[in-house]
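In this view, the complex is presented without one of its protein chains, the others remaining in place.
Letters A, B and C mark the chains in the order given here, with residues in each chain numbered from 1 onward.
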Amino acid sequence: MAYMYSKRVMELFRHPKGCRKMENPDAVGEAGSFLCGDIMKVYLKIGKKKDGLFIKDISFQSFGCVANISSSSQTVELAKGKTLDEAIKIKNMDIVRKLGSLPSVKIHCSVLAVDALREAIYNYLKGKKLPIPKEVLESHKRVQKELKEVEHMREKVLK
Amino acid sequence: MAYMYSKRVMELFRHPKGCRKMENPDAVGEAGSFLCGDIMKVYLKIGKKKDGLFIKDISFQSFGCVANISSSSQTVELAKGKTLDEAIKIKNMDIVRKLGSLPSVKIHCSVLAVDALREAIYNYLKGKKLPIPKEVLESHKRVQKELKEVEHMREKVLK
Amino acid sequence: MKKIYLDNAATTRVAPEVLEAMKPYFTDKYGNASSLHDFGLEAAEALEESRKTLAGVINAKPEEIVFTSGGSESDNQAIKEIAFSKGPNHHIITSSIEHPAVLKTCEFLEKMGFEVTCLPVNKEGSISLDDLEKSIKDKTILVSIMHANNEIGTIQPVREIGRICREKGVLFHTDAVQSFLKIPIDVKEMNIDLLSASSHKLHGPKGVGLLYVRSGVKINPLIHGGGHESGLRSGTENVAGIVGFARACRLCRIPDNKVKELRDRLIEGVLEIKDCWLNGAKGDKRLPNNANFSFKFIEGEALVLRLNDSGVAASTGSACSTKSLKPSHVLMAMGLSHVEAHGSLRLTLSRYTTKEEIDYILKVLPGVVEDLRKISPLGGK
Partner (left out) sequence: MKKIYLDNAATTRVAPEVLEAMKPYFTDKYGNASSLHDFGLEAAEALEESRKTLAGVINAKPEEIVFTSGGSESDNQAIKEIAFSKGPNHHIITSSIEHPAVLKTCEFLEKMGFEVTCLPVNKEGSISLDDLEKSIKDKTILVSIMHANNEIGTIQPVREIGRICREKGVLFHTDAVQSFLKIPIDVKEMNIDLLSASSHKLHGPKGVGLLYVRSGVKINPLIHGGGHESGLRSGTENVAGIVGFARACRLCRIPDNKVKELRDRLIEGVLEIKDCWLNGAKGDKRLPNNANFSFKFIEGEALVLRLNDSGVAASTGSACSTKSLKPSHVLMAMGLSHVEAHGSLRLTLSRYTTKEEIDYILKVLPGVVEDLRKISPLGGK
C-alpha cells in the first residue's frame, strides 16, 4: 500500500516538523481513532497579537502510522502563527489538500490531527475560562467519545 | 496426450506392417468402434499346412488414430503364419502387451483389431461352409451390432 | 529438422521481449504487491502500470480489470459468481460452441438449479440474433457468448449481442480469449459487461488472465482471502506474469495483415487437395490466424502425428484426440458428421509464422493425406 502515499506525505513522514514533546505548554490536546487505534497529542504555546490570541509555538506527538505523522506535521505547519480563530477554521480536507492526497482509508488521520489541535484550543480556552466556539465544542464531544473507546488500549500499554 | 504412447506404438504407427489393401483376398473382416468412430479392415489369404488352415498373408486398413494403426499392425504381425485355430486365440491384451502399453482410453483399439481379424476368419469359414468356433460367433454378433451404430457415419463420408 | 508451430490457438511462444520484461520481477523486484516496503512498492507499481495497459486495450478503466490465473478462471468467475449473486431458478443463455470453461460451468450451474439455454449455430458456426432475442425471458440474468471460437475462428456478432442484452437489461459476458488483440474490442461501444482474456494466447506467459467487470456490475470473488484485486480475486499477485501479459499486449498489432495474408495463402493451397474443405466462416467473420479443414477418409490424430513427424505442430477435433472419445463439439454443432469431425485439422498462425513455413506445410501435407488415405478402408483410392 505504500505506493498510495504522495511524495509530500513521505517527505513529512521522513522529516516531520514540530514533532516533539513540549516543555511547559500552555495547552495540550489529544485525539484517538477507534478505527485503527492511532493516538495523537498536540502541544500549544499561545501568544497575544493585536488581532487576538495566536499560536506562538506548536508541536505534536504521534502513536500512529505514516499518514498520521504526516497529517500531524502538516497541521502543525499550517497552524503555526495563526490566530486561534483562524486555527479553528482549519479543516481536515485542507490538510489532505496540502499533502497532495491521502489514501481513502487514511483520511481519518487528517481528521485526527485537526481534532487534536482543536482539543488543545478547547483546553486552553476552558483553562482561561474564555468562551468556546460552537465548532470546537462539537468536535470536543466527538473526540472525548472516541478517546473513551481507545482508552482501554492505552491503559494496557501504559501499565 | 501423445506422451501416453509407448515407443513401440509410435514405431508401428510410423512404419506400420502389412498396412495395405489386398488384391483378391480369401476373406475380409471389418470392425468399427461406436466409441470413437474408428473403422478397420483386415484382409486374409489362407493356405493349408499339415496341421490345418493357416494365415498365408494378412494386411489391414485403418480409419483411426495412432493406437488403432499400431494395434492393427501388431495384430497382423502376430497372426501371420498362424493356423486359424491359433489366430482365433489371440486376445486384445496380447496386443497391448506386445505394444508395451496403451493408454486406457485407447484399449478399445486393440479390441477392434482382434475383432476385425476374427471377422475375417468368420467370413472365411462361413464362405467355405466350415464350422465356426463359439468365440468367433460371439465376437461376430458384437461386431455387427457395433458396425450398425457406426454405419451412418460411414455412409455420410462414402456418399 | 526445423519445427513449425501452427498451433497458436492452443498456446503461443512467449515473445523474447516479454521474457525480458518479466525477468526483473523474478530475481530482483520480487516483492509482494501488498507489502509496505520498496519491494512491495515496485511490485504494486508494476501491477498498476500493467492494469492501465490492459484496460486501455479494450477501452476499460483500470479499476475494471481483475487479474486472474487465466481464461478458465475468468470464465468460471464471470458465470458462476453472477449466477450465485442472483440465486438459482434464474436463466442463463450460452451457445453450443463455447469453450469447455464456459460449457462445463453452465452444466455445473444446471445441476445447481439454474436453467441454461444453449443456442445452436449455423454451418459457419454463428448464432442467430433472432434465436438469442427469443430466448431471453424474465428469468434471464446472463448471456455468455464467446467473441471468437477457438477451433474454427468464427467471430460472433458481439456488438449486436451487446445491444440486445442492454436493451433487455440482461448482463453480457464474452469469452474473448481467442479474439483479444487479434480483432478490435471496445467494451463500452459493444456493451460488454464481463469479458475474459488469457495471456498465453498472445505471446504472454501461461497462468495469467483477466476478467473485465464493468463498474456497477456486482460480482463476488471465486477465490476468497486477502482481498487482493479490490476483493474480487485473492492470492498473491503473479507480478511477473502480469507484467508479461501487459508487455505482450504492447507488442500486438491489429490488424496484422501479414498473418491474414499467410493464412489465406495456406487456405488456398490446402484446398487444392481433393476431398477436403474449410470448416467455419470465410472473410471478416473469421479470426485472421485460423484455418480449419476436414479431410475425407482419414482420422485427425494420425494426421497430426504424421505432420509432427514432418516437423509441423497442428491440432485436430478428432474423437481420438480427446479424453472423452467424442469428436469436437464445435464441429458437431455446426452439423458435421462424426467422421467429418474425425478428419479435421486446425492450423493456427502467429506473427512468427513465415511464408517459408506455410510453403513447407503446403509441400508436405498432400503427401501425408495421401499416405493416410491409402491405409484407410473408407475409400479415397
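One rule holds for everything that comes next: contacts are C-beta pairs under 8 Å (C-beta built on N, C-alpha and C of every residue); 3 or more make two chains touch, one makes a residue touch a chain.
Quick caveat, the model's predicted, so the values are computed rather than measured.
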Among C:A176, C:V304, C:L365 or C:L378, residue touching the chain not depicted: C:V304
Of C:H224, C:R253 or C:K355, the residue in touch with the unshown chain: C:H224
Residue in contact with the excluded chain [from A:Q61, A:T75 or A:S139]: A:Q61
Residues from chain A at the interface with the omitted partner, ascending: 1-2, 13-14, 16, 19-21, 30, 35-41, 60-69, 105-106, 150, 152-154, 156-158
Chain C, residues in touch with the chain not shown (by the definition above): 3, 5, 7, 10-16, 18-19, 22-23, 26-27, 30-32, 34-40, 69-73, 75-76, 99-101, 104-105, 107-108, 198, 200, 205-208, 222-227, 234-241, 301, 304-305, 307-308, 312-316, 321, 323
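Just so it is clear, only the chains that are shown with their structure count from here on.
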Whole-Å gap separating chain B and chain C, where each centre is the average of the chain's CA atoms: 40
Centre distance in Å when chain A and chain B are each reduced to the mean of their C-alpha atoms: 91
Per-residue overlap in chain C, given as positions that touch at least 2 other chains: none
